[in-house]
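Let me begin by presenting the structure, written as structure tokens, before commenting on it.
Shown here: the complex without one of its protein chains, the others still in place.
Letters are used for the chains, namely A, B and C, taken in the order the chains are written, and counting of residues starts over at 1 for each.
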Amino acid sequence: MDLRGMAARVEAGMQLALPVDYAGVSMAMTRALIERGAGDLDLFCVPTGGLQVDQLIGAGLVRSVETSAVSLGEAGGAPRFNQAVGEGRIVVRDATCPAIHAALMAAQKGNPFQPLRGLVGSDVLRFRPDWRMIDNPFAEDRDPIVLIPAARPDIAIFHAPMADRNGNVWIGRRRELAAMAYAAGQTLVTVERIIDENLLGSETSAAGTLPALYVTEIAVAPRGAWPYGLWGEYATDTAEILRYAKAARTAEGFATYMAQPAAGRAEEPAQ
Amino acid sequence: MDLRGMAARVEAGMQLALPVDYAGVSMAMTRALIERGAGDLDLFCVPTGGLQVDQLIGAGLVRSVETSAVSLGEAGGAPRFNQAVGEGRIVVRDATCPAIHAALMAAQKGNPFQPLRGLVGSDVLRFRPDWRMIDNPFAEDRDPIVLIPAARPDIAIFHAPMADRNGNVWIGRRRELAAMAYAAGQTLVTVERIIDENLLGSETSAAGTLPALYVTEIAVAPRGAWPYGLWGEYATDTAEILRYAKAARTAEGFATYMAQPAAGRAEEPAQ
Amino acid sequence: MTEVHPREILIATITRLLDGVRHVAVGASSPIPAAGAMLLRAMKKRAGAPPVRISILGSVEHNFFTNGSAELFDCAGQGRIDAFFLGGGQIDGQANINLVGVGDYPASTPRWPGSFGSAYLYFVVPRVILFREEHSPRVFVDKVDFISAPGTSAPGVHRTGGPVALLTGKALFSFDKTRPGFTLESLHPGHALEEVREATGFAFADPRDTGRTPAPDRETLALLRGQVMDELAETYPEFASQMRREVHA
Partner (left out) sequence: MTEVHPREILIATITRLLDGVRHVAVGASSPIPAAGAMLLRAMKKRAGAPPVRISILGSVEHNFFTNGSAELFDCAGQGRIDAFFLGGGQIDGQANINLVGVGDYPASTPRWPGSFGSAYLYFVVPRVILFREEHSPRVFVDKVDFISAPGTSAPGVHRTGGPVALLTGKALFSFDKTRPGFTLESLHPGHALEEVREATGFAFADPRDTGRTPAPDRETLALLRGQVMDELAETYPEFASQMRREVHA
């Protein structure tokens, strides 16, 4: 499968689950999604968003973002996100990290909701009419507790070091990637490489493997997280993220930046 | 730490979480617990019990068992368990496997409860007054759903292939062992061996590692799951389990069996 | 080579009942359901149809799960398991199953192991096949002594799954949840309606045109006795060698 073919699975109006900076962002898919052009996307950040979210917003493809935060980390605020929020062009469903995880866990378990402590009295809760507060039925006295409804994203997209020829994907200890795949209808994965060894063939590699059962498509994309890093593979290219942060302060600067080829990433090979 | 020292942490009236046959039962701890003699134990089987549960019951140490099943697998019913149930000498809190997992997940998340589908109309639910049924607050019409309260066992006990010198334990894909440790107040682990490598030192081994943060004590017990098998290490000694099943049909036969040394297990070395 | 073995008819019947599933889960000690699933997989592969995935619980070889023993239930809750098998010490005419014991709970005598995952999986796996070789009045009762999992649920109860068929050593029944009740679909070769009625403690519908449970055709039988038995032997060596002895006797 190639990136373009995978991007074709994304239809306008779909909800996409995307991982946090350090967990394996498929930056390789970002340009394929922009080229594909399916808009009105609802992004679900697990549990925060960064460069990929900012670029999809900058390209005008995003209708809403559910997230605990969007930022470029050391490079500061996410410029296209911040401007779109200020201009009211996107809806932000502000959450808190464990609420994002709770929503996925509910879907993983086939449950309609998952409880979560905290939140009571916050404006995060006040602006989430889709969340509910009940009294804990096990408590003797009043004990308000929030219920987070299940999130079932249409498509989860992430990048991982490797997959085997059976479609199993090695995610190591980044188990939020498994949580995304369990919850999502489809899961699209880019990887650095395909290996011949069966990842489920040994207990050692199986421990960090997302089984093919949960994986819809895989495409090879060397350095596919760039300019983000990938654990155990390569470090974040902070200079490039700073370059983006500076360029994307204006819509024009963003357009110019995106018109350049992705310098730090090898082109994906035909497969 | 030696087995006797670890067993000394178990006090009368405590709740112990114990894993399923194939996940790493610390059979080595069974005799240490019997020698220790702390009684009135509440056993919490994750999610079913076998030889270890039967032997602790046979030794008269058990007050109650919360479980989805107790059996010796191919060797048939668990004789000491079945007799104790028939004579009303132990309380059985019959559950269903995902309810056991839900109870641990609630504790893992610091939640008072976790919802679970199914169960409605079963006698499993009818005989569990500690569970609650509510109407799903997200549904428009009536939608009954069961809430399972959190289980926070005093001590989790299991056997694993290896631990490192920092106290990290390799559990592979047997993530129910992590769930037990997250939920429990203390976690006691026997292992085949201690390794010099830091299990958190590489992404590959870290993926299957329970961090020392959750581990209270570790003791070396070669072939510590025997006569059960241990994944990637040794197979189940079915003949021995059959021998037990036959012997333990009577209280006398059980006593005779338990008076014999554990033939298939090397004595644990001093550490 | 002998005639068709009675268990080969059971296996081929399971294969028919599973037709169309993408993912079937099988218990660790269920060689006949596993063989039925493997036969389906082999037939679909031969026909170039979409693949069939089989998860055998407790097997290392066929363990496609990596998230501990909770994953099977999560996977079912996600709607990713299309079919599963349940048995029972008692099964009644409303498809209620009892895996706990006989007599007044909690002092059941005999006490059986327990409900395992049935109280959940019966609700969320679309195609549950009840399978019990022993066909006797002590198994098929009018009313189970303990409902590990109910055959049907009241309107409004979330239920995406449930029983579709009951396969025994003597006959095949379908289950109609609206009635609710079992309908005799076919008698296995060598078994008569009167015998089945006497061996069944509950009433069932019995259409006039009840036929014989079909035996697998030659091609299917060859596949079953060859490739499928080889695959089965990896997980159930004793069952596979017993079958081979009896088939070649």
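Here is the rule we go by: a contact is a pair of C-beta atoms (placed from the backbone, for glycine too) under 8 Å apart; a residue touches a chain by one contact, two chains touch by 3 or more.
The model shown is predicted, which means the values in this text are computed figures rather than measured ones.
Taking every chain of the complex into account, the omitted one touches A, B. In the complete complex, the hidden chain is touched by one of A:M6, A:L119, A:A151 or A:V191, namely A:L119. When the whole complex is considered, the residue among A:D2, A:D94, A:E217 or A:E240 that touches the unshown chain is A:D94.
Take chain A: the residues that touch the chain left off the picture are 20, 22-23, 46-48, 67-71, 73-74, 77-78, 81-82, 85-88, 91-92, 94-99, 101, 105, 116-127, 141-145, 173-179, 231.
Within the complete assembly, residues 107-111, 178, 182-183, 200, 206-214 of chain B touch the chain that is not shown.
Throughout what follows, only the chains that are shown with their structure count from here on.
Farthest chain from chain A (centres taken as the mean of C-alpha atoms): C. Chain-level centrality, scored on Cα centres against the all-protein Cα centre, points to B.
Remark: chain B and chain C have CA centroids separated by 29 Å (rounded to whole angstrom). As a whole-number value, the distance joining the C-alpha centres of chain A and chain B reads 36 Å. Under the contact definition stated at the top, the residues of chain B that touch 2 or more other chains are 98, 105, 116-117, 143, 145, 173, 231.
Of all residues in chain C, those that touch two or more other chains are 65-67, 73, 77, 124.
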